[in-house]
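Following this message is one structure expressed as structure tokens.
Removed: one protein chain of the complex. Kept in place: all other protein chains.
Chain lettering (A, B and C) follows the sequence in which the chains are written, and residue indices restart at 1 in each chain.
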């Protein structure tokens, strides 16, 4: 990293900081500019020491040079990671399509949706059994009953099950039923939860928090990777900005930027990312054109009666139309939306 | 609009507000809820009166119902507007491709770029002669000399010229040379400038300010439309958010959202919207997939030596590759990047 | 709430929505405006039904009228809540001052800090034993060992202990040692954790998440209140914006705005809210002037050697100077920074 001294820093302060850098086991390389002195600190592993150096006397700022994440970095593993979980495959040439209701509400609703999205070409089923809701007075999910319904839907359709887990103590239970454990945006920095999903043998879909930087997202992934689970897929689902005409602002440049920095697959959630049914399909098309490795989309038999997120859910017909267009765009950019060939998927 | 009274509002305060609403020439329609009273104000043209009602006694907030813009609204003119300016056509089925250097630096640089982008399929030439620069110490453009160079490039290539104007007193001069007058993001709410371009017979490309809401963008367009110029194309070029890995955050949901609200064409600028060469093409693809009516892209013969914006400029080769992919995506979504057929474009 | 129909909504769509509203047990009150129809839905408890109505045919948007929180609302309990926890009192005329190190690093560091902040006038001690860190490679806290050190510091100084808890399974353990359980910004929407602290007999300091709206903060408080714990103090600690010269943007208007909406005490964290030692004291002064019920401030014997947050920690001298000024400002606005008189605090 680079320690930038203030313009008026004294020789004593500069010498002090050189000694501080060397006391950290780094090599200090001072450079005297025309207006200021900077000290390059060489040999660092990562920027753990930045925080303490920044409060040194005469220091203006400390500029990190290395990315703070390691295992997630493309510098460490240049080739893209492909993740397979039942019928789902994402990464490299594989584009996954995860679709289903926001909440599992009943066996009928879930089975009907699973059949419809399977028929339209989805490669996995989403559905919430444990629902983190902003208000304590909202529907909180069917919990284990919901997991059983999802498993029944997989049984019939062959679709891999993607579902959220919200507490470390639930991880084992959810892993018993699900193919992919979803960490929601609100829990992106819930470290005990990240460590817990890092210890089970299930792929993880990690959603970006609405105010998380890319470094923070990759460090959250690093918690899971570091705990021993290499199968982490990242998901852009929109950030909080001043824009109020959409529920969140969906920044698709995240997709190619993450592809430069990490080998992990990058998915996009156009449902939460927009919050309006009419905007879901255009942003799904845009995400695939930008190179996304998969989508996760909310679909409901009757959005008007949904217990959550009805305003951003697609009907079966809308989803089928969207899929047709998605195939054309994927082909235009040289990719393919297809189920994991290795999986034993029933017709 | 709806006047929402506070929970503890007195009958006198409610009566006062009913009279205030009626004094504005509106019909007051009070509704007593279980916890609060709201007063619907009917007959309003637009929400000009919101501001004064909001300071009434016992008022909690005033909720607008109607959009504040009129002429730009799709409710007023349902069919999409097509704008033609020389070789450029945007809107409805027409997708325009405006490309060229950030700044006009020399005749050679501009001519070389114009030829290269024409050959690759661009339908108009961009280039800055009057440059609004954040620092007074940066290159400020060649001014009229730059306009002459752009006109020479049009002469040879047939490409329509799109260039920025930054002061009301320059509008006539720039209009003498340009086919399309660009209003930059910093000037989106420079009302004397909007009125000035509203009075000339040239199409206008209006860029969204980095913190402008959609309503503010459409009201800025309304200034131009209201001054008599119907040929306004809107351009999303990125907003200011907490994201620092890109220069701005490019929110492509703006494209379908604006298409719902306005009949005006919507373009996207993936160069300023990302600020990094490597991200320009993926976001160009995404923009077209999302339904953009055109793109405006920075291209330079040698980005490393550019006087401005080198870090986000494409080389000729990069632009040609991007165009090939753009054509495929446009076709996948049923659109076509093509020059205005009516224009007399030289080979 | 108000259901706003689109301009072109058909009589059938309007009739459909009236029936939908009434099926929810609400009274529908349609109002035909000059351009649109709106339907006021009367009798609702809160806006749980907003989501499903918004996907109705011909609906443009649904505007909530009532705040979504109940127990936290000033409408329900007009008088301000005073929370007392050992030496700490916050709310109404009581301004609390919580100070101490970011992390508990050792007995010596913590004892020295506790003595220094006590002497300077702090009314409680902060210190992290369980540290949620952005990187898995950073210092994660001394855990139970840290809690014991904090308890020892309370033993000697009489200062109430405020410390963070990050997992539901740790709540009982932390409650054994602490007077106030802190929920960090990253966990503001960690609902299992909110419910867990809602079930213990300890005051809770709930920090606003960096992208949380005021409604979301109050709904998070509502989870705790709803679980049976009435002693929740809110804490503004900065939001994520485009500003990069500070670690977060500290929006002090939150203080008077929350005082209008809720009876719960409102604290401010000027350390995380700025991220720079030099800015902590000015923002502490501003917070007290704006009416904050307390501050939480990072203090360290030697910020340069701190294991975390050194760049935003005050030295003992800086804290003592800040306190002197804080007393003057509190007096100027008619308030007083003082320990809980009921507490048995040793000299």
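Here is the rule we use: a contact is a pair of C-beta atoms (placed from the backbone, for glycine too) under 8 Å apart; a residue touches a chain by one contact, two chains touch by 3 or more.
If you're wondering where the values come from, they're calculated on a predicted model, not measured in any experiment.
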| item | value |
| --- | --- |
| For the chain not depicted, the shown chains it touches | A, B, C |
| Contact partner of the left-out chain, one of B:144, B:199 or B:216 | B:216 |
| Residue in contact with the excluded chain [from B:166, B:180 or B:214] | B:166 |
| Omitted-chain contact residue, chosen from C:23, C:76 or C:278 | C:278 |
| Residues from chain A at the interface with the omitted partner, ascending | 2, 4, 7-8, 29, 31-36, 38, 40, 42-44, 63, 65-66, 75, 240-242, 244 |
| Positions on chain B contacted by the hidden chain, ascending | 20, 46, 48, 51-56, 68-70, 132-138, 166-169, 186-187, 189-192, 209-211, 215-216, 219, 222-223, 226, 239-240, 277, 303-311, 313 |
| Residues from chain C at the interface with the omitted partner, ascending | 211, 213-214, 239, 241-246, 249-253, 255-257, 260, 273-274, 276, 278-279, 282-283, 285-291, 325, 328-329, 331-333 |
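Rule of thumb we're sticking to: only the chains that are shown with their structure count from here on.
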| item | value |
| --- | --- |
| Identity of the chain that, by mean CA position, is farthest from chain C | B |
| Centre-most chain [mean C-alpha coordinates] | A |
| Interchain centroid distance [CA atoms averaged], chain B/chain C, Å | 39 |
| Distance between the centres, which are taken as Cα means, of chain C and chain A, whole angstrom | 27 |
| Set of chain C residues in contact with two or more other chains | 240 |
